[in-house]
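Here the complex is missing one protein chain, while the rest keep their positions.
For chain A:
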Amino acid sequence: MKNPANKGLMTLILPTFLTLVAITVLPILITFGISLFYIKLTSAAGPVFIGLENYFELFTDDRFLNSLVVTVELIFIPVALQIVIGLLLAMILKEKLPGMGWMRIAFLLPAVIPPAVSGLVWKLFIVPGAGGLTYGASLFGMDLSLDLLSMPSSALAVVVATSVWVGTPFVALLMLSALESIGEEQYEAARIDGANWFQRHWYISVPEMLPVIVTVTVFRILEALAIFPIIFVLTGGGPAGSTEPINYYAYVNGFEYLRVDYAATIIFFFFVAMMGATAPFLINIARREGREARS
């Protein structure tokens, strides 16, 4: 605060930050607090303090352990596909080939459709025997009328496909804007050396874009479980828990079984794990943003 240029700035910043503390940090602390109690909403008896007992229950709860596995599947499979396909599409869009200009606008579509509607879009598309998928197969003379949501592995595949569908175009557009900021001369030199299109990108674009790729990957990981509405609409976590990630299981506990204490335990556990894994990256991003500003 000794720098005179800062004068008056804290009075602009502080009210917002105090409000944000009240509406974000406080609720997170309350969630942790709730997880330390035994609470039965349906009975008149008050909450009983039980320490970390809810956390011990997690590790003997098969359904929770299953949701951990599903969480890993639903984070890593879609994010890997989004990054790889997104990068490939960005490389293609950058060439500005005839007839591809409109795709940049079409790519905005899944990013603006409400997730619940995305779930419905896909549910409608795969209605057994009467959906668009069956129609598409019939164009190739195939008779496809399976109920994809009735089997664990295919239900998971549908959720993964929807997640890829929602996230990939957006990743592609982000990658594209990073790709377009790389100087043309580097590619020219590689072209003269006889590198083909793919090699040029592999040896020039990918190393140049590595910071962007890492940042996008971190954000996609953080966003991965935001497909909650899609799961809610498509599968409800089933069949047999095959599409029930950790945040969905927390929801089921809190709002179907009315076990808010256990729901708080599950989600707080996830919060700590997620923050532990990604906080260093996020702080790094903030540091870069802080430095980038003019001085």
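As a working rule, a contact is a pair of C-beta atoms (placed from the backbone, for glycine too) under 8 Å apart; a residue touches a chain by one contact, two chains touch by 3 or more; residues count from 1.
Note that in this section contacts and distances are computed from a predicted model.
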{"item": "Missing subunit (named according to UniProt) among the choices \"ABC transporter ATP-binding protein\", \"Anti-sigma factor\", \"Maltose/maltodextrin transport system permease protein MalG\" or \"Cyd operon protein YbgT\"", "value": "\"Maltose/maltodextrin transport system permease protein MalG\""}
{"item": "Sole contact to the chain not displayed, among A:9, A:65, A:80 or A:240", "value": "A:9"}
{"item": "Sole residue of A:79, A:156 or A:250 that reaches the chain not shown, by the stated touch rule", "value": "A:250"}
{"item": "Those residues of chain A which, in the complete complex, touch the missing chain", "value": "1, 3, 5-10, 12-13, 15-17, 19-20, 23-28, 30-31, 34, 85, 88-89, 92-93, 95, 97, 100, 103-117, 120-122, 124-125, 127, 129-132, 134-136, 138, 145, 165, 168-170, 173-174, 177-178, 181, 196-198, 211-212, 215-216, 219, 222, 225-226, 228-229, 232-233, 247, 250-251, 254-255, 260, 263-264, 267-268, 270-271, 274-275, 278-279, 282-283, 285-290, 292-295"}
